[in-house]
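The complex appears here without one of its protein chains, the remainder shown in place.
Every chain is named by a letter (A and B) in the order it is written, and numbering of its residues begins at 1.
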Amino acid sequence: MNDPQQGLDVLWIILCSGLVFLMQAGFLCLESGLTRRKNSINVAIKNLADFCLTTVVFWVVGFGLMFGASRNGWFGTSEYVLDFSLQSPFFSVFFLFQVMFCGAAVTIMSGAIAERMRFSSYLIVTVAVSALIYPSFGHWAWAGLNDGATNGWLNSMGFVDFAGSTVVHSVGGWMSLAVLLIIGPRRGRFAADGTPQKIHPSNLPLATLGTVLLFIGWLGFNGGSTLALNDQVANVLVNTVIAGSVGAISAGLLGYAIQNRLNVTQFMNGCLGGLVAVTANAFAVTTPVAALIGLVGGMIVIGVEELLEHYRIDDAVGAIPVHLGAGIWGTLAVGLYGDLNILGTGLTRLEQIGVQLLGVVVCGLWVFGVGYFLMKAVNRVYPLRVSAEHEDIGLNLAEHGEQEEHDIIWPDAEVVASTRDAE
Amino acid sequence: MNDPQQGLDVLWIILCSGLVFLMQAGFLCLESGLTRRKNSINVAIKNLADFCLTTVVFWVVGFGLMFGASRNGWFGTSEYVLDFSLQSPFFSVFFLFQVMFCGAAVTIMSGAIAERMRFSSYLIVTVAVSALIYPSFGHWAWAGLNDGATNGWLNSMGFVDFAGSTVVHSVGGWMSLAVLLIIGPRRGRFAADGTPQKIHPSNLPLATLGTVLLFIGWLGFNGGSTLALNDQVANVLVNTVIAGSVGAISAGLLGYAIQNRLNVTQFMNGCLGGLVAVTANAFAVTTPVAALIGLVGGMIVIGVEELLEHYRIDDAVGAIPVHLGAGIWGTLAVGLYGDLNILGTGLTRLEQIGVQLLGVVVCGLWVFGVGYFLMKAVNRVYPLRVSAEHEDIGLNLAEHGEQEEHDIIWPDAEVVASTRDAE
Partner (left out) sequence: MNDPQQGLDVLWIILCSGLVFLMQAGFLCLESGLTRRKNSINVAIKNLADFCLTTVVFWVVGFGLMFGASRNGWFGTSEYVLDFSLQSPFFSVFFLFQVMFCGAAVTIMSGAIAERMRFSSYLIVTVAVSALIYPSFGHWAWAGLNDGATNGWLNSMGFVDFAGSTVVHSVGGWMSLAVLLIIGPRRGRFAADGTPQKIHPSNLPLATLGTVLLFIGWLGFNGGSTLALNDQVANVLVNTVIAGSVGAISAGLLGYAIQNRLNVTQFMNGCLGGLVAVTANAFAVTTPVAALIGLVGGMIVIGVEELLEHYRIDDAVGAIPVHLGAGIWGTLAVGLYGDLNILGTGLTRLEQIGVQLLGVVVCGLWVFGVGYFLMKAVNRVYPLRVSAEHEDIGLNLAEHGEQEEHDIIWPDAEVVASTRDAE
């Protein structure tokens, strides 16, 4: 390294890349634990497969589109299929960090659409998001991030999204919504008269482990978004831990007030909601404000869950409440509570709130709009959803020809379960 | 950062905070794996819930009590509800690290008291420990730690507990004992004539994964307690790995000598015992001495296990043998083997042993004493233990209204199991 500070920055980004990578393990545990055993293998392998595919696609196309030299703030025109052996250490670890971010945005979907989507279709969505949808919006909001420029058109208007409440989480959330509206709810999730029915998770301790791993990984997700080991890092980390903790407690208490017991899934999702909410603003708010942002984030998760159920949208793990609901809130909170000096956009508070709202709306229009019509088109020629029969058999067997020992010992158990669910 | 060394120190404490956070995942896996499936969700969510609650309580009350300006070495009077956006980076990451430590102290209990305690009661204990019991003793032993002062009354007498064999582990262990004496053993753990009966764990591979995660996290637990990336760190880490490994082997061999087979739970707990034992002294002993400390630590775990069973105290995961038994040993080992120059207390070896013993006794009196009477009082107005009926049904359903797919497919399996256990 040329000088120690550069070494510290490189080491910091590597550490944070590893932590964000750990979130992939967290999502795997969370999603696999919250779904049924007959689909568990499919859910788990999707998390590894989308990461691997995203890495290659983002290297070939996405990174250039997102961080290449900007054409009028709309898309990048260089840095495609880079050879990193010729790049500076910092730029290479910046790529590493961004690959992990793209992987996170994609993986958010895998939980929402679980238990009914074809594996191959999911890979198509993965490519669409990592090659086009994510890096495009990412360019608008984050282009020039690595060299201190503000090249993206949203960015140059003053839109601030520190670690991606919108760029990563809302993108994943909107895309989930688009796909869910196309493929519909799981069989048995809503009775014929529309009454929601509980689909029981296979392994809640695994899901809780996933939540803890996600929480740990979030230290890197938010902490690394400074892109340097600077004086902001420590405050970012404290705010992250406080907001996640308060989010869990607020969702837990609200759930308790409604149901008179601690709903463990809501507690977990509240924690994640608090983390998503503080993601956009962790560098620019005080500790008490971070607690407030987490508090509201946890409550929003519960509210959006109710909303989805009301509209019979079947998000298998609560990805939309967590990543879209709390993501929008966190992005607006930048305008509401962010220290204007730290934001450094030169806008008044009202203008800042306005441009944050603009970013939220643009993200929705772009991701949901393009996502919905693209996937609708794909769905015509290549159905995204498995057949009803395959759904009943379970995706482990239907999609991967895979059975666990368990299925051999009690061959009829899953079928019994499916039938009960579907009744 | 002002200078590279400060940057290194901050980065080191952040890394170690992440590693100690990983111990939360380790405890979750260990405890959930060692208990029965009908309680597994309750056990898992307790690990997340106590962390989140501890974070908030420690921020509001505990941190100030423990590290605020000292009133005669007895309690801290400042630093409550701090806004860390106004603090130095080092102080903020110091808080982060200490939050994780407080979380560890609390989580130690969650395993011991598993499978019979009300979730809400557990939260009350969590608050008592993180707001009062842990930070008070912590102040006596560690106040001024962050700025090189020795403000706590035990600390200024020369009591040395490097990373918390007493401050963290024994506190967790004593508190576990206090609560266990109040709530009593699980139904079926001891027959009517007092004969101990095996309660079979649900998932030993998960418990083993938990042990490995704890071992990894311990690198941060001990390594970070230097509070700086200084020349002691490497020796601390080597001693930690050696003591943990030797502890596992010694407990394994001793168990083998008694039972003529490798008892896997004892092997795991021996590993943890070796780690707890070296925690107080890792910075001040040689590698061979660390091996000796681990060796004895592993054997103590087995001995205390026997003792608890003899007195019909039902520690569901062996938390007391590991954290209290080996914790006391490790604290005394500071006096027995610590390099007096490195300890730097100016005491003779005999005096050092004496003050270590004093610290051990004070911890027991304070934590067990206050813990027992406080919880006894709470227990009168708000019973800590679930009803026998709820215990038989399992805490997943009784406390959280939660069932896994498994319970739906084989609705009677758990009840059958409970009945067999209770017979």
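Just so it is clear, a residue touches a chain if its C-beta (ideal position, glycine included) is under 8 Å from a C-beta of that chain, and two chains touch if they have at least 3 such contacts.
These numbers come from a predicted model, not from an experiment.
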item: Among B:66, B:175, B:209 or B:397, the residue in touch with the chain that has been omitted; value: B:209
item: Contacting the left-out chain in the complete assembly, out of B:125, B:229, B:319 or B:334; value: B:229
item: Positions on subunit B where the hidden chain makes contact; value: 4-5, 8, 11-12, 15, 19, 36-37, 200-205, 208-209, 211-213, 215-216, 219-220, 223, 229-231, 233-235, 237-239, 241-242, 244-246, 248-249, 252, 259, 261-264, 267-268, 271, 285-288, 291, 339, 413-414, 416-417, 420
item: Where the unshown chain meets subunit A, residue by residue; value: 1, 4, 7-8, 10-11, 14-15, 17-18, 21-22, 24-25, 28-29, 32, 40-41, 43-45, 47-49, 51-53, 55-56, 59, 81-93, 95-96, 99, 119, 203, 206, 396, 399-410
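Here is the rule we go by: only the chains that are shown with their structure count from here on.
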item: Separation of subunit A from subunit B, taking each centre as the mean of its C-alpha atoms, in whole Å; value: 33
